[in-house]
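Note that one protein chain of the assembly has been removed; the remaining protein chains are unaltered in position.
Labels for the chains are A, B and C, by order of writing; each one numbers its residues from 1.
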Amino acid sequence: MADRLKIGVIGAGRIGKIHTENIARFIPQAQLEGIADIKLTPEQAAWAKGLGARIVSPNPDELLHDPSIQALVICSSTMTHADITMAAATAGKHVFCEKPIDLSVAKAKTAIAAMKSAGKNLQIGFNKRFDHNFARMRQYMLDGSIGELQVLKISSRDPVPPPLTYIAVSGGIFIDMMIHDFDMARFQAGSEIVEVFANGVVLIDPAIGKAGDVDTALVSLKFANGAIGVIDNSRQTVYGYDQRVELFGSKGAVIAENDLSSTVKFYGDTGVIGEKPLYFFLERYKQAYIDELASFVDAVQNNKPVAVSGEDGLEDMYAALAATKSWKEHRPVLVDEIRNDPDAKVGLSTPS
Amino acid sequence: MADRLKIGVIGAGRIGKIHTENIARFIPQAQLEGIADIKLTPEQAAWAKGLGARIVSPNPDELLHDPSIQALVICSSTMTHADITMAAATAGKHVFCEKPIDLSVAKAKTAIAAMKSAGKNLQIGFNKRFDHNFARMRQYMLDGSIGELQVLKISSRDPVPPPLTYIAVSGGIFIDMMIHDFDMARFQAGSEIVEVFANGVVLIDPAIGKAGDVDTALVSLKFANGAIGVIDNSRQTVYGYDQRVELFGSKGAVIAENDLSSTVKFYGDTGVIGEKPLYFFLERYKQAYIDELASFVDAVQNNKPVAVSGEDGLEDMYAALAATKSWKEHRPVLVDEIRNDPDAKVGLSTPS
Amino acid sequence: MADRLKIGVIGAGRIGKIHTENIARFIPQAQLEGIADIKLTPEQAAWAKGLGARIVSPNPDELLHDPSIQALVICSSTMTHADITMAAATAGKHVFCEKPIDLSVAKAKTAIAAMKSAGKNLQIGFNKRFDHNFARMRQYMLDGSIGELQVLKISSRDPVPPPLTYIAVSGGIFIDMMIHDFDMARFQAGSEIVEVFANGVVLIDPAIGKAGDVDTALVSLKFANGAIGVIDNSRQTVYGYDQRVELFGSKGAVIAENDLSSTVKFYGDTGVIGEKPLYFFLERYKQAYIDELASFVDAVQNNKPVAVSGEDGLEDMYAALAATKSWKEHRPVLVDEIRNDPDAKVGLSTPS
Partner (left out) sequence: MADRLKIGVIGAGRIGKIHTENIARFIPQAQLEGIADIKLTPEQAAWAKGLGARIVSPNPDELLHDPSIQALVICSSTMTHADITMAAATAGKHVFCEKPIDLSVAKAKTAIAAMKSAGKNLQIGFNKRFDHNFARMRQYMLDGSIGELQVLKISSRDPVPPPLTYIAVSGGIFIDMMIHDFDMARFQAGSEIVEVFANGVVLIDPAIGKAGDVDTALVSLKFANGAIGVIDNSRQTVYGYDQRVELFGSKGAVIAENDLSSTVKFYGDTGVIGEKPLYFFLERYKQAYIDELASFVDAVQNNKPVAVSGEDGLEDMYAALAATKSWKEHRPVLVDEIRNDPDAKVGLSTPS
């Protein structure tokens, strides 16, 4: 058994806390060395120490410059991701970075190149690939059961929208929410997205429209391997987090349904009542968050390629930017239009 | 294509009407020749003529003595089944007889023997064998998928109890209701029941208890092939007709769930709501009633053994009488105790 | 009870046979008066007489001019639909016409107008609306359970493609196959389609591509009520006829799954195996074919509006033609582009 991988976490917000606790408690091959957050509170500090962190600091540099730390998990705000990644490359540390790497494609590419030059691993936090259902589905694709993929369908719906203040700086539904589904689509198809056509409408909250975004969206896809597909997103359901994927191919189809809190069904005079889907991502992807970090640790320790590379993160961003453009210009958009655009970046302005 | 089998129906009550309409409309190989009911109403007569019946009469003898009629479907009251069957044997007609043949085992045997001597087919109306689910299940048993049967479980629950006046003369839940499940058990197991132990309680309506019967019953079974099993019955559910069977064997298990009126599910804030099981036997076994008669017609026309023989009806009755005895005497009862009892019959008296 | 509606059927091909048998056997309020097919064979004639048809002829005029016939069911080849409908209007007969009314929108409009002037009912044969699952789904929409519709999704996949000779004259997948799904979409949404964007690819059989058609298609939809949606079609599955619909709204979602031949599941060492969907439309929509004609008869006899009007047939055609145009021109197409085009018609030429 190799020594534990010594990890520092940067950013102690919601997702940072999840990763930190997972490292401390659920990943035997990892060791929580430190945690840094520029707005570190006394409560956060106490919590971090309780989990055994040796370094607890408001200054990320303490982790970057600590020689014993081998890897960083970057959960700070998006605009810091690329800079910290590049600093980590310089410091010779492996990086697990929450998505997206940066709002600018060029800067994201620079950060990825820096990690590559440094010969260190960079994994992007697309946790859904590690979900037990979607991982099982991928096996069916890989073992040939489905044959040639023909149609891919993804439904991805959140129970409640994020705060409007968040939406205003989110880059829009395609880059903020559907980017997960573009990643899932690429993961399951094993092929790049070449073209998208996006419909986006405001059906849930007019304030989302005023913020320049939509709350309901549906994007048609074409893949390099010839398959076609569709993703639909909604910011609000009454029945919980809806996360389903369907692959249809020449030899069969595979459908992944939602996870439920129990298998119990009640047979009453008004019908047969089963559980709703698990409420949201914390419930649904609890294990997936553990498994993605365990996979990163395994890749670092055993010189394997990471499961979700920086290039994956770039491709997902291309698709999301192409969808945003398609929605704004109301036409099918080739992903190459983004790939070949040196100035491509997530825009925050309202649509024209 | 053979000529149509010319059939007369005796008894125009609820089940008689179903068979009559099925013969007239849904079984191309059968022809409705006549119908007789000793309490024939003008409405019944008009209905029967509308279906094309040549003979419509209050006198069953008109069907028995009509030379062109080849087969009789006996749906009159239970106490007439054996006598009409014997008269049909004498008249050289095939018989499809609703269960039970008679309340007395001896008389049922006589009627069966008469049919055998006459060289005519006798089929008993255990319609559930023809249900698409249970027939499919039987295929799994026959094709070896399940291996050796080890445990059989049947749940059979009615949505509403019959009228108390009916219960009082029904012979009790084991002979009136569970006899269908004993037949299903024997059909699926492909083996005779050798011993039963019955629990019966009154949990739904005390008046059923006063009538000398129970409304909730559970019977443990032992089969000749070594398997064991259980049947539970209830006279009342709030969610519709519950008809499920489970076979567990050395190579796998097979479970038949209820039929629903649609596959639609509603995802709302209180859960996921699906349809209740189909309401009662008319809905659930609509096609099975057609298929059992079509099978009878096929057996007659093509010299095949009937799917449910007089001996099957006898064995089912033995099991039901053994269960009744077990319940009354509160001990396991060998079915041979009934098989070897020349005086065995359905008793209507209250339990001691 | 009203007298039976006297019906003549024109066209004794596959779908004509189904309607004829349904009228003769399963719709008590209807009476089969006659059947005409210009290529009538002796076998067809014998079959029609066996069902009680008074008139059996190779000449449709015999039905059109028979004074006792009140309604015609038109199942002849598509190019004859409009002419026969107009002749029926002149003859004062109600019409149930298989889809489409005509390949030319203008001619279809003329036929619809003729029926309207004659004051007779015209119903188009979109049978899927009468499916038990989709009808149940519509109830959930109508009773407000779903709230405001936001997203509609339809999967519609055939087990096997039609013959290439058929495809060559079919007008293409959007008009031949997906037109059913446009009708379903409009039916469930209760709103017209205003825009479509179509992707169509050849993934199953290159010969379909050579015939100028595609075998796999996915169309994004916008509805007048603001909802968005998607339909995907495939000409070939290995697991049977896939017919699912999903409605997602402000108060909940409704999903209609496929029908299966039984509820039986086998639990073995390789997994839990359930039935495939029913094989094809004859199996899946057996009852829906009966119910659509019973609905037509009811509308005629009781002066109700028909369930699927000529205008419905037109709107479905508009959507299908818009999808075809979208596919050819690779851009979103407003349905108004077709609605306002006096020359709109189904083209049979290969795509540019």
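Following the convention adopted for this analysis, a residue touches a chain if its C-beta (ideal position, glycine included) is under 8 Å from a C-beta of that chain, and two chains touch if they have at least 3 such contacts.
These numbers come from a predicted model, not from an experiment.
**Student:** The chain left out here touches which displayed chains?
**Tutor:** Counted over the whole complex, the chain not pictured touches A, B, C.
**Student:** Just name the one of A:35, A:56, A:137 or A:320 that touches the chain not displayed here.
**Tutor:** That would be A:137, which touches the missing chain.
**Student:** Using the touch definition up top, pick the residue from C:271, C:305 or C:342 that touches the left-out chain.
**Tutor:** If we include the chain that is not displayed, C:271 is the one touching it.
**Student:** Considering the whole complex, which of A:71, A:184 or A:256 touches the chain not shown?
**Tutor:** Final answer for the missing-chain contact: A:256.
**Student:** In the full complex, which of B:172, B:252 or B:310 touches the chain missing from this view?
**Tutor:** In the full complex, the listed residue that touches the missing chain is B:252.
**Student:** For chain B, which residues reach the chain that was dropped from this view?
**Tutor:** Touch with the absent chain occurs at residues 148, 150-151, 153, 155, 157, 197, 199, 201, 203-204, 216-218, 220, 222, 226-230, 232, 234, 237-239, 242, 246, 248, 250-253, 330-332.
**Student:** On chain C, what residues meet the omitted chain?
**Tutor:** Considering the whole complex, chain C reaches the absent chain at 237-239, 242, 267-277.
**Student:** Could you please point out the chain A residues that touch the chain left off the display?
**Tutor:** Residues 25-26, 132-133, 136-137, 140, 145, 251-259, 261-269, 275 of chain A touch the chain that is not shown.
By definition in this document, only the chains that are shown with their structure count from here on.
**Student:** Which chain's mean C-alpha position is nearest the mean C-alpha position of the whole protein set?
**Tutor:** If one averages C-alpha positions chain by chain, the most central is C.
**Student:** If you average the CA atoms of chain B and of chain C, how many Å lie between those two points?
**Tutor:** 41
**Student:** Among the residues of chain C, which are close enough to touch at least two other chains?
**Tutor:** Answer for chain C, listing residues that touch two or more other chains: 251-253.
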